[in-house]
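Below is one structure, written out as structure tokens; the observations come after it.
In this view, the complex is presented without one of its protein chains, the others remaining in place.
Labels run A, B and C following the written order; every chain starts at residue 1.
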Amino acid sequence: MAIITYRQALKDALAEEIERDENVFIMGEEVAQYNGAYKVTEGLWKRFGDKRVVDAPISEAGFIGLGIGASFLGLRPVIEMMFFSFVYVAWDQAVNNASTVRYMSGGKVNCPIVIRGPANGGTNVGATHSHTPENMIANFPGLKVVCPATPADVKGLMKSSIRDNDPVFFMESTLLYGNEGEVPEDEDYLIPLGKADIKREGSDITLIAHGGCVLTALKAAEKLKKDNNVDCEVVDLRSIRPLDKATILKSVKKTNRVLLIEENKPFCGIGAQISHMIQREAFDYLDAPVHRISSVDSPAIYSPPIEKIQVPDARLVMREVRNILQIKA
Amino acid sequence: MAIITYRQALKDALAEEIERDENVFIMGEEVAQYNGAYKVTEGLWKRFGDKRVVDAPISEAGFIGLGIGASFLGLRPVIEMMFFSFVYVAWDQAVNNASTVRYMSGGKVNCPIVIRGPANGGTNVGATHSHTPENMIANFPGLKVVCPATPADVKGLMKSSIRDNDPVFFMESTLLYGNEGEVPEDEDYLIPLGKADIKREGSDITLIAHGGCVLTALKAAEKLKKDNNVDCEVVDLRSIRPLDKATILKSVKKTNRVLLIEENKPFCGIGAQISHMIQREAFDYLDAPVHRISSVDSPAIYSPPIEKIQVPDARLVMREVRNILQIKA
Amino acid sequence: MSTETPETHDFNKGRSRTLEKADIFDYAKDPVNKAMTVEEKLKCFTDMVRIRKFEQAALQSYQKGKMGGFLHLYIGQEATAIGTTSVLGDNDHIITAYRDHGHALAVGMEMNECMAELFGKYTGCSKGKGGSMHYFDPEKGFWGGHGIVAGQTPLGAGLAFALKYKGIKGCAICYLGDGAINQGVFHESLNLASLWDIPVIYVIENNGYSMGTSQQRSSAFPEAGLAARANSYKINFDTVHGENLYEVRAKTNIAVQRAYEECRPSVLEIFTYRYYGHSIADANHQRYRTKEEIRHYQENKDPINVWEQILIEEGHLNVDKVKEIDKAAKEEAKAAIKFADESPFPPPQEMLSDVYHSVDNPGTHTNEGEIFFNDQLPF
Partner (left out) sequence: MSTETPETHDFNKGRSRTLEKADIFDYAKDPVNKAMTVEEKLKCFTDMVRIRKFEQAALQSYQKGKMGGFLHLYIGQEATAIGTTSVLGDNDHIITAYRDHGHALAVGMEMNECMAELFGKYTGCSKGKGGSMHYFDPEKGFWGGHGIVAGQTPLGAGLAFALKYKGIKGCAICYLGDGAINQGVFHESLNLASLWDIPVIYVIENNGYSMGTSQQRSSAFPEAGLAARANSYKINFDTVHGENLYEVRAKTNIAVQRAYEECRPSVLEIFTYRYYGHSIADANHQRYRTKEEIRHYQENKDPINVWEQILIEEGHLNVDKVKEIDKAAKEEAKAAIKFADESPFPPPQEMLSDVYHSVDNPGTHTNEGEIFFNDQLPF
């Protein structure tokens, strides 16, 4: 195992799958000659050439639609959104076409496409650029949604996503790209979609998160252990749809208390769905209502110090855990 | 009070507001000369002319964006979506521009636009045409979402929506257009956004719904009374954002049992949010977990008899109420 | 007859800019038409008749309450689907909008599966899941049936892109309506197609109206012709009299050869007409167009009549033979109704299949966990 960045792990996954399957190609704005706005595809154009790494004009609806059509004939496009916020200009193509075509054809048409890119706030790029649409996308039966938090996960999940025969929305975070971690070098290192990972075991409370919030939860958990001797279990969902209900419920039944942490806006965010599911299926195990932390319910603010607290941070997680456990700070 | 259809009540609201405020105009595909695909605007073009009732080409992103821009200067466009599913081709304009502009301008720009049209399944028009995006739209801070179920409500809420200075998504149902009911004729008949209506009082269980599902809930409630002597309270949300939390919680605290009914797809649907809210704020009042009925979690199927049961029906509501109350059928 | 230039009382003055006189004998001499066997010519005739009889039968069944939702009839436009697809080869593909029955039958889909789909039956081409607007038969190169106006336009580019990527000499035809050209995604698709040399052919079936809206009311500069929007992207374009099968074939074939040989896109605007309303719900279609206009097209520009006349003049067809073909098509449609009527609806559990490949093919994916989120099911 090598210690590499999230960005490098992602790039390795892409490169390995391009190498492995001639139907895999990457398409997006500035992914080739420019090496990617966030350098995820750095060096791939040089290595694989124009056919496999394709620079597209600024017309997301056009090239996502094109990718979907190409996938019908067996190609496996990996489409980069420079920011996931930009998928909104292609929303009909991405969610309506990709999610319905298999169904409406009675199973005759498949759509093995991956749409990937960063979906996070906290980088002071303003409201138009900071959307986190994983909840909306996962609302569509027919789509899959993956949100990896660590270098190892991003690699194993990207490889599974590319090999998947359904449309997968693969949501990264610009704030994670530089993080380092151990990553298996096995070329068939595949993590199943829909398998959560317990990133920290604990018995007092279950913290459930995905993407960047997993790290926030872990940070808070360490601090809570130190400060209050509280043992948090941290469940990293990794995949939103499919969702590892079994792992979630098992942990909740063990700890009897839950705090959901997400960067989604609250109304109908991921946390709402999981909260409903937990109270529905583990009602009698709950010692307290399911608590939840999300981004503050307003458009993303630019002002850097204010945006910092608009998205969930460890301090707030700690405050809420203490609140649930009725510990005085 | 006159007995008129939902369609007529909507049309009256539009006509009265056009008459009242010279900044109000209607724009959409086939709204003028064709009288509207669902005849909501029938006669308005003849009465008010080209300026106030505008036929638009098929370019939803273009004319929704145009409406948003026009609203900056004080016009009050009412944009018809022939189907609400078509808002997806204009998603970036509708949700990103409309929801962020006031915030990003520090409050300097307002966007008093209404985007209205039917958002329902159950009419055998297939997966591409049957989306119910109220959950996704309400996810955006900055937007308001209204879903009226009755002729009186559609009138009072439309009038309030047009007079509102924020962007309002007004979601109707083709299945309700023909329904009749008493409607006040007062030209200032305004129903506040965010005020739920208890459409039926009861003490055994609270049924919460919006749009067409309110009628499903009422039908089930009558039958349950007759068959099982169960008294259901039916809360019609009417408005999704703002949301009448007080009325919801009050009813739940009275009945101690809840069934949420919605046509949304389940994952992160409206019901998820309300379920979370109820268990969070009325945990100790719940005698059973919050139950929920949504559309079956697949794209809308065409086949008419199958689609009938894909969306919530009274039979299923009754089954679930009996299940919650542990009544044998 | 079809040889006249569009008259000024044509529904849409915007489109009546002078076209060269369509000389059927010239197009008949086009190599792609000269190469046609008598059998092929008769097949085109038969298939056009079959589309018409199929839809007439479907309409009747609709009126009897046998189906729901929309029904967009193609009647009047038959030469477009038949003419364009008749010059295609095995490596070519097509994709269209919701007015898709004609294209489906043109590529060889059976009346039975098509009718059963309208009835929402399990034996339908999409198992009753897609309905009228969403027919599919990838094995015959038919990729739908798409309900969102212009939503299919980048998909069509994608099909052609895939052919090029795989080194297959082929093309994709993507059909769209005259109203669809105002959707932005079509322009994005044109730009990509030209920029990347994608062998896609956009066929604008200009039937004069998008629902109740004529081109003058929806498209700026209609007098230039809608296909002329291709100009901005340096894409070759042409206009076609849609009632003349020879002309449709000849001009489509030029585009197909361009796709094969130069890997370049084309845009064709085919002037045609729909006799019925926009859909079954459009009962008042005589509000936006006159009876005379409809009659004018039916009498002078009916694609089946025009082709019938040609084949009679060429000596390949006579009145008896026409009657025979008519009758056979009618009976085929009638049998399709019977088939559809007697077929079962999909079982309710079918609601949850064909959503995910991974669910329908367990063991082929690395997937775990819950993928559906039903609190309870109605069956």
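Just so we're on the same page, contacts are C-beta pairs under 8 Å (C-beta built on N, C-alpha and C of every residue); 3 or more make two chains touch, one makes a residue touch a chain.
It should be emphasised that the depicted structure is a prediction, and the values quoted were computed from it without experimental measurement.
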Next item on the list: Would you indicate which residue among C:96, C:112 or C:218 is in contact with the undisplayed chain?
Entry: C:218
Notebook entry, point to check: Which of these touches the unseen chain: B:280, B:308 or B:322?
Noted result: B:280
Next item on the list: Check each of C:36, C:185 or C:255 against the chain that is not shown and name the one that touches it.
Entry: C:185
Checklist line | On chain B, residues whose C-beta touches the chain left out of the figure | finding: 25, 51, 56-57, 59, 61-75, 92-93, 96-97, 101-110, 112, 141-142, 144, 160, 163-166, 190-196, 239, 241-246, 273, 277, 280
Next item on the list: In the full complex, which bits of chain C touch the chain not displayed? Write them out.
Entry: 182-188, 190-191, 194-195, 217-221, 224, 228-229, 231-235
Notebook entry, point to check: Since one chain has been left out of the picture, which residues of chain A touch it in the full complex?
Noted result: 29-30, 33-34, 37, 55, 57-59, 61-62, 85-86, 88-89, 123-129, 266-267, 291-294, 296-299, 301-307, 309-310, 313, 315-316, 319-320
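Methods note: only the chains that are shown with their structure count from here on.
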Check: Which chain has its C-alpha centre farthest away from the C-alpha centre of chain A?
Finding: C
Next item on the list: Pick the chain whose C-alpha centre of mass, unweighted, sits closest to the average of all protein C-alpha coordinates shown.
Entry: B
Check: What is the distance in Å between the mean C-alpha positions of chain B and chain C?
Finding: 36
Notebook entry, point to check: Roughly how far is chain A from chain B, going centre to centre by Cα mean, in whole Å?
Noted result: 31
Item checked: chain C: positions in contact with at least two other chains -> 126, 128-131, 134, 146, 148, 151, 184-185, 355, 372-373, 375
Check: For chain A, which residues are shared contacts with two or more other chains?
Finding: 61, 92, 96, 103-104, 141-142, 241, 273, 280
